[in-house]
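Here the complex is missing a single protein chain, while all its other protein chains stay put.
What follows is chain A.
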Amino acid sequence: MSAMRVDAKVVMLGKESVGKTSLVERYVHHRFLVGPYQNTIGAAFVAKPIQVGENVITLGIWDTAGSERYEAMSRIYYRGARAAIVCYDLTDSSSFQRARFWVKELQNCEEHCKIYLCGSKSDLISEDRSLRQIDYHDAQDFADEIGAQHFETSSKTGSNVDELFQKVAEDYRSTSFHGMTLQETGVDLTPKKDSSFYSCCHNN
């Protein structure tokens, strides 16, 4: 029951075709798929264990579809998430607007969710600087303002992708470690059999 052993729920958000699925593909399967782009339908879930210090933490990653069609549904995907990776395409300024929208939505509805702002497709910029539409410092300023971490990644080359997810896992561990010292007992990270993951995160 792989899905039940998830420690932290992580949700990928952002405009369609910014590269959310590609990020997950790169991180989980270490590959970059070329070929015609396929929009994600609804959302896809994948569980990925990750080593943090001596611990293994399993991230439950929700790769959501960027299409507006699913916007009304999006709550079920980000509710109870410990981390949200809000993606925008470095070569598409409208996608940054959309990222702002998601940040606002998270701030309003999911205040305990840590935000990671991720500018994608950095390989395109390295090839041709004129393609950049979102200034690094503008994005950094925005990230500071909302208290978010900021990354620029490329799923094509793999640049910064592992670092991004590693940071997510480390931040999760340091906050849950904090909780552990308070309780003085080891935290049992495996939820009870009948409690779904949602509820376990909700109680935190």
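Everything below uses one rule, namely that contacts are C-beta pairs under 8 Å (C-beta built on N, C-alpha and C of every residue); 3 or more make two chains touch, one makes a residue touch a chain; residues count from 1.
Operating definition for what follows: contacts and distances are computed from a predicted model.
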{"item": "Hidden subunit of the complex - UniProt protein name among \"Geranylgeranyl transferase type-2 subunit beta\", \"S-adenosyl-L-methionine-dependent methyltransferase\", \"Vacuolar fusion protein MON1 homolog\" or \"Prenyltransferase alpha-alpha toroid domain-containing protein\"", "value": "\"Vacuolar fusion protein MON1 homolog\""}
{"item": "Chain not shown: contacting residue from A:V46, A:L124 or A:I146", "value": "A:V46"}
{"item": "Given A:T21, A:T58 or A:S155, the one touching the chain that is not displayed", "value": "A:T21"}
{"item": "Where the unshown chain meets chain A, residue by residue", "value": "1-4, 15-17, 21, 25, 28-29, 36-46, 63, 65-73, 76, 94, 97-98, 196-198"}
